[in-house]
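Here's the structure we're looking at; comments come further down.
Left out: one protein chain. Kept in place: all the others.
Lettered A, B and C in written order, each chain numbered from 1.
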Amino acid sequence: MSTRIPVGILGATGIVGQRFIQLLENHPWFEVAWLAASERSEGKPYGEAARWKLATAIPQRVAAMRVSEADPKDAPRLVFAALDSAIAKELEPRFAEAGKVVITNSSALRMNADVPLLIPEVNADHLSLIEAQSWRKNGGFVVTNPNCSAIGLVMALSPLRQFGIQKVMAVTMQAVSGAGYPGVASLDILGNVIPYIGSEEEKMESESKKLLGTRNGAGIKPAGFAMSAQCNRVGVEDGHTESVSVAFEQKPTADEIIHAWEDSPTTSAIRGLNLPSAPERPVIYDRAVDRPQPKLDVNRGKGMSTTVGRLRPCGVLDWKFTVLSHNTIRGAAGAAILNAELLKAKGLLESR
Amino acid sequence: MSTRIPVGILGATGIVGQRFIQLLENHPWFEVAWLAASERSEGKPYGEAARWKLATAIPQRVAAMRVSEADPKDAPRLVFAALDSAIAKELEPRFAEAGKVVITNSSALRMNADVPLLIPEVNADHLSLIEAQSWRKNGGFVVTNPNCSAIGLVMALSPLRQFGIQKVMAVTMQAVSGAGYPGVASLDILGNVIPYIGSEEEKMESESKKLLGTRNGAGIKPAGFAMSAQCNRVGVEDGHTESVSVAFEQKPTADEIIHAWEDSPTTSAIRGLNLPSAPERPVIYDRAVDRPQPKLDVNRGKGMSTTVGRLRPCGVLDWKFTVLSHNTIRGAAGAAILNAELLKAKGLLESR
Amino acid sequence: MSTRIPVGILGATGIVGQRFIQLLENHPWFEVAWLAASERSEGKPYGEAARWKLATAIPQRVAAMRVSEADPKDAPRLVFAALDSAIAKELEPRFAEAGKVVITNSSALRMNADVPLLIPEVNADHLSLIEAQSWRKNGGFVVTNPNCSAIGLVMALSPLRQFGIQKVMAVTMQAVSGAGYPGVASLDILGNVIPYIGSEEEKMESESKKLLGTRNGAGIKPAGFAMSAQCNRVGVEDGHTESVSVAFEQKPTADEIIHAWEDSPTTSAIRGLNLPSAPERPVIYDRAVDRPQPKLDVNRGKGMSTTVGRLRPCGVLDWKFTVLSHNTIRGAAGAAILNAELLKAKGLLESR
Partner (left out) sequence: MSTRIPVGILGATGIVGQRFIQLLENHPWFEVAWLAASERSEGKPYGEAARWKLATAIPQRVAAMRVSEADPKDAPRLVFAALDSAIAKELEPRFAEAGKVVITNSSALRMNADVPLLIPEVNADHLSLIEAQSWRKNGGFVVTNPNCSAIGLVMALSPLRQFGIQKVMAVTMQAVSGAGYPGVASLDILGNVIPYIGSEEEKMESESKKLLGTRNGAGIKPAGFAMSAQCNRVGVEDGHTESVSVAFEQKPTADEIIHAWEDSPTTSAIRGLNLPSAPERPVIYDRAVDRPQPKLDVNRGKGMSTTVGRLRPCGVLDWKFTVLSHNTIRGAAGAAILNAELLKAKGLLESR
C-alpha cells in the first residue's frame, strides 16, 4: 500500500494541470488522488476529459480516474491549483476556508499581503506569512508561486542581491505554452512576434519585487529596485528567454557575478533539505557565446534550473545577460510542487 | 529607348542582391545594367547563377543577363553593393578609386570618418562627408546605409531628438533573412530563440550614435546618449522587432512623443524631394495594443516605413515602446536605393 | 455615384469573410454594402467587431460600416456567405427563399443534387442546375464553391480529363488558415504535422467527383474515377500543397500532360468572358525541380492560379506530381467571387 500523501489537482485538464500529473507520476512523497475540472468534465474518466498535450504518455492510473466536482468536500488536504485567475479568486479561498492547503499557480491571490509568493530557493522565509492567514483558523492556507516570466528573472537575480540591486530591465520572449490550451492561435504566431501579453508586464514587475522583498511585520516589504518589463510572445513551445540589464549599488565584476550564480546551490534558502524537485543547481551559468537557448537548455535540471548566459557590460545600466527558464515546469507546476515539498519538509502539511 | 540611369549590383546573387533587383524592377530613375557576383557565377546567366528566394518572380530581363566579373572596368558609374564585409573592404575602395559611386549595404566602411552613414529622412546633411573622401578626386565615392537592426531604432528615435535623448536600451528579435542565404540553419531556429548575433550589438550601438550625430569639422560627432543593445534571433522571415526604452532630458508626455512620430513626414530631412522610394510616413504610430507585428506590419510603406507601437511609461528610464522595420527592404536594399535617390536629387550622380 | 452592384457578406468577421472584404476592395463590378455576423457583432462597427488578421490594412470605409443582423430583409440581392456549416445549413436556404442570390463557401449545400458546385474554368455548365432549384421561384438560388483542398486538385485534373482519368490519389499538406480563426492552436502545430482534418478526406473525394462530373437530366453524374485522399495539417499559413498520383485510360506522355496544363487558358470553360478575378493562367506548370512551394508560389495569379510541378512517372499509377493552391483565395473567397462574376456575365444577377 502506498504511503504517499494523497494530493488533489484543481484545473486538472489544462496544460498546467497536465504538467502536475506528469511531474507527480512517480513522485516519492505525493500521489494524485483527486482531480477536478470544469463542469463539462465532471464524472468523466480523466483520459476522456483531458486533451493530453504532453510528449510523455498519460499515466494509465490517472487516465482511469473520474474527474470530481470542484468542491472541497471530497478533496484531500493538499490541493494543487491550476485555474484561470477569475475562477481561482473564488475557488481557492473556498478550499482554504474548508481546511485545505492550496498550492496554487494562479495569479489571483499572489499579491495578497498575507499570502506567500514563494520560490523555495529564494525566499523560503516568506512562508511564515501563512501563520496569520484568516483561513488558518480552519487549518487551511494558500501558498502561491510566481508568474512564469517572473520566476526565471528572480532566480537569476536572487544570488546577486548581495551586490545591491538598483534597477532591472527585462525584455521577454515567451513560449506559447504559457498561454495554456488552446491559447495562442497558430495564425497569430507562426513566423511572428506579438509584442503584448495581457497584464504580464505588470505581474512581472510587482511579483519580482515581492519575491525579492523582506519579511516585515505582518507582510512583505517589496524590494526597492526600479524595474521595467517588456513582454513578447514568440513561436517557441516551452521556455521563456529574457534579455536582462541590471544596475548594482556595489559594482561587482563579471567574475563576482558568475561566482554568485555558480554558488547558487550553496546560497539557496533550502540547502540541505533534499527536496525531491529541487534542482542540483538553481542557476546554471553557461559560458558559451550563444546560450541559453530554449531548444537546447529548457530541460536543464529536469526543467527546474534557470540557465543564464552572455554576461557582458551594459552601456546604460551595469551588466546585461540572458535568462532562460521552463515556463510550465519551473514557471508553473514544478514550482508549485517544490513549494509543497518545502511545506512537507517544514512539517506544515500535517493537520492541526 | 530607356533614359533611366544604368546601375550595377555587386553581390547580386545573395538575398540583399535579390532585393535590389526586385526593388529596382520598374524603378522610375534606375535600371539594372550590370551584375557581378563571386567567381563561380561569372559568365552565367543571372537566372542560373542565383537561387532566387523572393516570392515575386525573378524579372525575365535580369534572369537573362550575364553575371560579370567583379571589376570596375565595365561597371556603370552607379554601383549598389551587397557584399560580405570582408570582400567589401577590398572591393568597395577599388570601385570608388576607379571613379564609381558605391552605394553599399556592407558594414565594412560604415564607421570610417569620411564615409556617410546615411538615412535620408534622418541625417541627409551627413552626405557632405563625401566631399573630402580621398576617392573623390577620381570622381568616385562611397555612401553606406546602416545595419538592419540600427535603422528601425534610429528612424523611431530621430523625431524624438527634440526632447534630448539621454539613454537608449534596445532588445531586438531579428528575422532570419538578416543573416543572408543559407544563413541560419533551420535546425538552429525552428521553435527556438538564439540570444546572439555576431558583432550585431556593437554595430547597433556605434551606428546609432553616428547616425544621430552631428556634422563637425571633417567628420561626425556621435550623439552623446548612452546606449545598450541586446540582439536575439527568432524564427521570423522578415522584420526586426525591437523592445526599446528611452530616457529624455526634457520629460515629454506620451502625446508629445506620439505627435513627434506622426509629424515625421514634416520633420523628415528630405521633405519635398519626392524621392520615389521614400515612404509617405517614415514613422507610423499604431495605437492597437498588440502592434506592431512582423507578420502584419512589415510591409507598411512598401517595407520602407518604421512602425512603432505600445508607448508606455518605463519603470527605469522614461518611456518604452516597440519598433518594427523590414530588415531587407528598409534595412538593406531599399535603404541603399533611397540613398542613391537622394544623391540623384542633389545632383551628385553626374560625372565630374 | 457608384454604379457597382451592392453585395452583402454573411459571416463577415471570420478569416474568409475578411478575405471577401480584401478581395472586393476596388472590385470593378461589386461593392460591399452590407455585412452580417454573429449576434455579438450586431450593431458594432465592423472595425471593432472583427479581429482583422490580414497583412493588408482593413479598408476604412468597411471598418466604419455597422454589422447587420443576419436576416435577409435588408440584405442586397447578391450575398456572399462564409459561415460555419451548421449555421449555413439554416441561413443559406432562408436567404435564397427570400429571393437572394447566395454565393457560398460553406460545405452545407455543396452536395445537394440541385446546387451547383462550381469552378468557372472547370464546369461552368453545371450552373444550369439553378434553374430547377426550389428557391428559384422567388428569384433566389444558391451556388457553392468547393472545399479548399478539392479545388487545387480539380483545377489540375480538369485539363487532363481528355486522357481518361481512372484513379486519383492525393495526400495533402494543408495550411492553418484553412481552419479559420482561432482555428489550429499553436501548441498543436508548431514543429508538428497533424495527420487528420475532420471530414476533409470525405469532402475532397466526393466534391472532386461532382466537380468533374457531367450534367445529366436534373443533376450531375459524378466522374467515374476511383479516388483516395489523405489530409494532413502542417505549419504553413496559406497554401495547400498536395502530392498527387493519377492513372489514365489513354497513356499520355509527360509532354502531353504538360501541354494540357499550359493550354489551360484555352481550354478553360470561361475563355473570353474576361471575368475580373479569373487568372490569366488557371494552371501554371513550373519546371523547377523543387516547386511549387507555398512560400514562393501561393500568390501566383493573385492567388487564383493553381501551380503544378514535379511531373514524373509513378510506380503504382501512371504519373505523379505536386499541386499548390491558395486556400483562402482560390479555395474560398476568391472562388466565390469568381462564381459571382460568372453569374453576372451570364446575366443571372438581374432580378426577375
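In this section, a residue touches a chain if its C-beta (ideal position, glycine included) is under 8 Å from a C-beta of that chain, and two chains touch if they have at least 3 such contacts.
Quantities reported herein were computed from a predicted structural model and do not represent experimental measurements.
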item	value
Which of C:Met65, C:Ala108, C:Val236 or C:Ala332 contacts the chain that the document leaves out	C:Val236
Listed residues B:Gly191, B:Pro222, B:Pro252 or B:Pro279, member touching the removed chain	B:Gly191
Interface residues of subunit B (partner: the chain not displayed)	15, 53, 176-177, 181-191, 235-237
Chain not shown, touching residues in subunit A	53-55, 190-191, 295-296, 299
Residue numbers in subunit C that touch the chain omitted from display	167-169, 171, 173, 190-196, 205, 226-230, 232, 234-237, 241, 243, 245, 289-296, 309-310, 314-317, 320, 322
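Quick note on the criterion: only the chains that are shown with their structure count from here on.
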item	value
Busiest interface, counted in C-beta pairs	A-B
Interface sides of subunit A and subunit C: same vs different residues, half threshold	same
Subunit B and subunit C, separation of their C-alpha mean positions in angstrom	41
Between subunit C and subunit A, distance of the C-alpha-averaged centres to the nearest whole Å	47
Multi-partner residues of subunit A (at least 2 other chains)	190-191, 235-237
